[in-house]
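One protein chain is absent from this view; the other protein chains keep their places.
The letters A and B name the chains in turn, as written, and every chain counts its residues from 1.
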Amino acid sequence: MTTVVRAQGLTKRYGSFTAVDAVDFTLEEGRIYGLLGRNGAGKTTIMQLLTGQLFPNGGELEVFGRTPAEHADVLRRLCFIAESQRYPEDFTPAHVFKSAPWFFENWDAAFAERLVADFRLPTKRRIKKLSRGQLSAVGVIVGLASRAPLTFFDEPYLGLDAVARHIFYDRLLEDYAEHPRTIVLSTHLIDEVANLLEHVILIDQGRILLDRDAEEVRGSATTIAGARAAVDAFTADRPVIGREGIGGLASVTIDGRLDQAERIRAAELGLELAPVSLQQLIVHLTGTDLAGTAEQEKAA
Amino acid sequence: MTTATATPLVRTESRARLNEIWRIVRLHTVNPSIFFGIPWLILGGAWAVTMVLALIVASASGAPADDILTGFRYSWAVLSPQWYLVAVGVQAIAFTFSFALGFGATRRDYWLGTSVMFVLVAVEMAAAIATLVQIEKITNGWWIGAGMFDALWYGQTTWLNDFYTSFALQMFVLFVGAGATAIYMRWRMKGMLSLTAALIVVVLGGLALLTATNSWIGLWTWLASIGITGVFTLVLGLAVVSAVGGYLVIRRATPR
């Protein structure tokens, strides 16, 4: 497999604030990556570094074998429409789609037209008059129809309704199956895209918390709930990543799978085992207040 | 699974160079109203107002057309699109820069393409205005003694002179707007404040120096000696300085 991106010690600082803190990772050709993390974790900064929009303060970065900034032969293989993308004054979506083929050699105008119809995007309305969802649709259409070898989707479905989001997932998968390429989906809403991902990179406070195949992550953590003493005994020498409790009851999330014998033992101890989804695992790892809600739902 | 070597690159930069600059020019013209529509709308509006004024003055005073034309000589209407074009220079960078980078353009190609665009616009505006000056003279103020283009320093000598001064002014207006915005894109508010402070220091320093050395008369004499054309060569020089400076600044600028 070919490496398209290699970052080593990649760092971006804004004054005293370190947005990206010495991260190491690689992206392989032809995969769909999830760049996950809370808002402000550093996802957009990483994508801006990878697309040469920002200059790193430290570390090494190679995209298609070179530093991306100011290298036309690298940049022409990339597509990155930022979530807060600015468009030229008074541009309409039609203007965007008209200029896209000059920049993306694989641009498929017929595909773009079909997507415009799918999303019911008004192409003659000024971009600044579009709703948040319609603005997202413009970015999604450019990202899909450009068929760039390395495509970034930055929070692609902000403001899109459920129907539009599913159109996005369907078209993405269909087109990816026909035209394999490297895709990076950045989002803080993990539930819906979890199944689309082949690999997950979890960012928190500018650092990488997790860099694993999505299938490896799925079910890699387990929540054990029951009487506090029994739960504590069962989880004593395991890596605990989350802990909740009410009165004599405890609910502990551990990193790692349980084998059949362990499951039986847990059942014999009267413990409830609940699998942890990707979304829940990430909530645990990035430690938010949401962790409590997710736990209670599981325990209920 | 991870291989140590990355994709070998086919170096095609030089072959595609012109194309990558040209597509920035095309990007600026996707919505032609910005550079070509609105300036003419403003100019047309000013022309219409001038015509109405001329008709009113003519019917009210009954003065001969030549006298009215003299009055119009001090009208600034011919410069009316310039204010808008400063804004165009600013917006070209503020909005298109981030968009072009999102589409995978380099900063270098972006600035070069934008500069080509500015030159094209300056040539177009200058040629048009210089020609309209001549038409206005031939028709003796559009047959009713209205003067708009044959005003200020225009219409004194040749078509070429009017073209040159218009071109220089147009380049100056566009590149100063773009250059200042490039400073903003790179250093944000801090850059703008420093730029303003620096300009104030330079202007005040220059004024102080001229006064202290009693050189005001010398300056006026010198300006008179180089003439209108010479003054606009200075203006064009400032435009070139803004263009080169903007290029150096934007090479490390980051879009918002």
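What we mean here is this: a contact is a pair of C-beta atoms (placed from the backbone, for glycine too) under 8 Å apart; a residue touches a chain by one contact, two chains touch by 3 or more.
Rule of thumb we're sticking to: contacts and distances are computed from a predicted model.
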Query raised in the report: Unshown chain, UniProt name, "Na(+)-translocating NADH-quinone reductase subunit B", "Protein SCO1/2", "Multicomponent Na+:H+ antiporter subunit D" or "GntR family transcriptional regulator"?
Result: "GntR family transcriptional regulator"
Report task. From the touch rule at the top of the page, work out which displayed chains the omitted chain touches. Result -> A
Requested in this report: Touching the absent chain in the whole complex: find that residue among A:10, A:32 or A:137.
Outcome: A:32
Report summary line: Only one of A:15, A:248 or A:270 touches the unshown chain, namely A:270
Query raised in the report: Among A:173, A:189, A:229 or A:246, which residue is in contact with the omitted chain in the full complex?
Result: A:173
Query raised in the report: Which one touches the absent chain: A:70, A:90, A:198 or A:272?
Result: A:198
Query raised in the report: What chain A residues would touch the chain not displayed?
Result: 31-32, 166, 169-170, 173-174, 176-178, 194-198, 214-215, 218-219, 260, 264, 267-268, 270, 274-279
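Quick note on the criterion: only the chains that are shown with their structure count from here on.
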Report summary line: CA centroids of chain A and chain B: separation to the nearest Å works out as 44
Query - Partner chain B, residues of chain A touching it in the complex - result: 1-4, 6, 26, 28-29, 48, 51-55, 62, 64-66, 70-82, 84-92, 95, 98-100, 102-104, 148
Report task. Note which residues of chain B are touching chain A in the complex, please. Result -> 1-13, 16-17, 20, 23, 26-28, 30-31, 33-34, 91-92, 94-96, 98-99, 101-109, 251-252, 254-256
